[in-house]
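The excerpt is restricted to a subset of chains, each kept in its original location.
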């Protein structure tokens, strides 16, 4: 436990943990002040996410490469998963889908682009393992096609389409999870030598002892769930106060909050010229959301949600996911990057953010 | 003739030739039992296609590289052409178009993916001549744009669109055939050294003597035509009995039956680490269907069909062709493959097949 406290003392980000009790108390006392609760819950989620991510990696580091990789791959986006599950239980399916789509877009454009940009400011040209990037972009490409289809089917025949979209979504969810599992088997077992330099879990932080890590994992997850509830409840109304559209909130705000911890690791890796790590986190998070978190949500909606959720996204979300995947695929194809590569990728993100900000609520 | 009989005896696939007389007799005796006739005609077409493909290659092997390549390129998909012509004469344009689109999608996803997968199970990593793959994917990309346009024009203006779609389709058909001819001129004449290792026609089977091959070619084509008639007549009704949608039948069943022979060659090539051959067959068949078979069908519809056929495909078919081409282009870009590459490509195919299976008949 000492290690944990020492770490909290040394990492200014973790001082934000103070906001965890604050937001929970504030929620009891002033359940009506949505904007305040929204700001507090964001401030509380960010350090929790960082702690969660550190605990996951500590457990992963202790359990050997194969199991560790598996753990990292399944729990790496635990924050996003817990937030989405909270929204799912509240029946806010529009928010769930927007946050899934937004996380894919944000990770593969903003996080990836910012890594290239920040790294490029310090190093003239950077190189990274493109085999790993190709695996992730291949998985992401598959997921993009899977997310595209239900939306197209529903467009082609709005009446009959609705009836089959649920069956189709369950089928696609299972297929994506199988593809994800095979991808792990490929990169951790049969062809692990190709992914040699990707070096996950070496972020320079000393891992927590296994016992501490497990306890941290359990407790922090509970707190993320509690704070997420406040976040999900307040986000839409707070957004209105700030003059933001619901699409902007779901796509941009939720995705940035949920991914803050990974972004911190990815950006710091890029500044240390360890672009393999950065690209791995950015692309890996994207494909994990698309091939693991989204399918899990669809399947869990049969148990937890008021009614089943499908994989039919708003057409605008589908277009953005498609264009993000295409951009990330084309950009990571060469295995080299400069500051300008990063800028271009981020500008695609800015175009999307700008559009979502201006979009009238009706069309979403 | 002895060579031919010996070959039939040695190749278990060819024992299925027994079903040729069976299906023709059954068609006379029980013209109403669609399901039976469908199953029998499938069982009869597969060995005929294998024989046709072998005879074509034998003629090609004897006539020197340039003429041989030409023959292979024009008669390589004779089975698909004869089936489609039978459907064309019967005025079943929906089936014709579905089988063309299905053959493109099936060859560039299922056949290619399965080659990578089967080869990858035996060999850790496989390499192939990517110049050849790029030529084929370039041609396929051009054809995809050509097939996309009439559908978009018709969508933009349903009334006036219909009037110009026919003119446009004839123009596009001629253009695609010119591009295909130029592609052959390029790969067989001006830049043949780039395609050196692609080695068509060396499948390990001994070629038939030229006389036997020519006679076989003629006779088998007639039988394929006869059996195709039964197949085309029975397929739709049989599909209903099996609970399959017409789109699923046209896209998946017809394409798998028509391509069975090439698939056998391509898969066996992949298992022997001769991926050049496999990729050549898979990508070559796709581009041949798109740039030769489809245009020929459009032009012949003016002579053989009840009314001219255009190149306007069902929007879903256009999306699938576009995504297949994009997938095949991105995947073959590196010139290397593993079992996982193959799995990813096949999964795209499974997504399409699943969707077509669930699709309500109205939307197709």
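Each chain gets a letter, A and B, in the order it is written, and its residues are counted from 1.
Keep this in mind: a residue touches a chain if its C-beta (ideal position, glycine included) is under 8 Å from a C-beta of that chain, and two chains touch if they have at least 3 such contacts.
Nothing here was measured: the structure is a model prediction, and the numbers come from that model.
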item	value
Whole-complex copies, counting every chain including the 2 in place	3
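Methods note: only the chains that are shown with their structure count from here on.
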item	value
Rounded Å distance, subunit A centre to subunit B centre (Cα mean)	41
Contact set on subunit A toward subunit B in their complex	134-135, 138-139, 141-142, 145-146, 148-149, 152-153, 156-157, 160-161, 163-164, 167-168, 171-172, 175, 178-179, 182-183, 186, 190-191, 329, 333
Sites on subunit B touched by subunit A in the complex	124-125, 315-316, 319, 323, 327, 330-331, 333-334, 338-341, 343-344, 347-348, 350-352, 354-355, 358-360, 362-363
